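The complex appears here minus one protein chain, its other protein chains still in place.
Our next item is subunit A:
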Amino acid sequence: MMGRTIFIDPGRCIGCQACVSACRECDSHRGKSMIHLDYTDEGHSVASLPTVCMHCEDPVAPCAEVCPADAILVTADGVVQQADTTRCIGCANCVNACPFGVPKIDLQAKLQMKCNLCYDRTAYGLAPMCATVCPTGALFYGTLDELRAERPGVQVADSFTFGDVVVQTGVAMVVPADKVQWPVPGGLPVVEINGVDVSGANPNKGGGGRGEGVR
């Protein structure tokens, strides 16, 4: 896990969209918001989930690996940058390969855009726009020690399972203290689609990844 990063706590998110608005003010993609705020069980729950780029470390940046134009650079500080405007051919490989569903694409402009951890700010020691405005601390920017100083005993996870693959990320998620031993399920294999149980289609892989055994 990188030193200074974003910690996401969906339990604190109230879905106010302040992060979405603030993201538009980021100088590197002014006018366009790159953060996603999804209401995961709309109509039944007020639960909401903010998604920034997780800055995958291992495997390093799947988006960059599948890019046919070498357009996505990873800087030495672990930040996965948005596509180089000179190189991006707008093929959308990154959009569809990202396990977290992060990159956006403008098909007319033939250009991918994504959260770059507000590189115009974080490169100078400032917090990203989203973490700056989040009223509930669902998005926290700092080191783990700084997070723990504010929230004693908090546990975080930086690995996620997608089927048999564990993806380790630069951005971390807050998890309950007793769940920290295993990677967070990433949603694959899919067990249910629109209320229909599809786990039978994956008889060996029911549940949410490695966590299943623990539960």
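Of note:
The criterion applied here is as follows: a contact is a pair of C-beta atoms (placed from the backbone, for glycine too) under 8 Å apart; a residue touches a chain by one contact, two chains touch by 3 or more; residues count from 1.
The rule is simple: contacts and distances are computed from a predicted model.
Between the listed names "MFS transporter", "Transmembrane protein", "3-isopropylmalate dehydratase large subunit" or "Peptide/nickel transport system substrate-binding protein", the UniProt record for the complex's undisplayed chain reads "MFS transporter".
Summary of contacts with the chain left out: across A:Gly3, A:Pro68 or A:Pro135, the touching residue is A:Pro68.
Of the candidate positions A:Val20, A:Leu111 or A:Val133, contact with the hidden chain is made by A:Leu111. On the side of subunit A, the interface with the absent chain consists of residues 10-11, 27-30, 36, 38, 40-41, 45, 47, 49, 51, 59-62, 64-70, 72-76, 81, 85-87, 89-93, 95-103, 106, 108-111, 116, 119-120, 123, 160, 162-165, 167, 173, 175-176, 179, 184-190, 192-194, 207-209, 211-212, 215, using the contact rule stated above.
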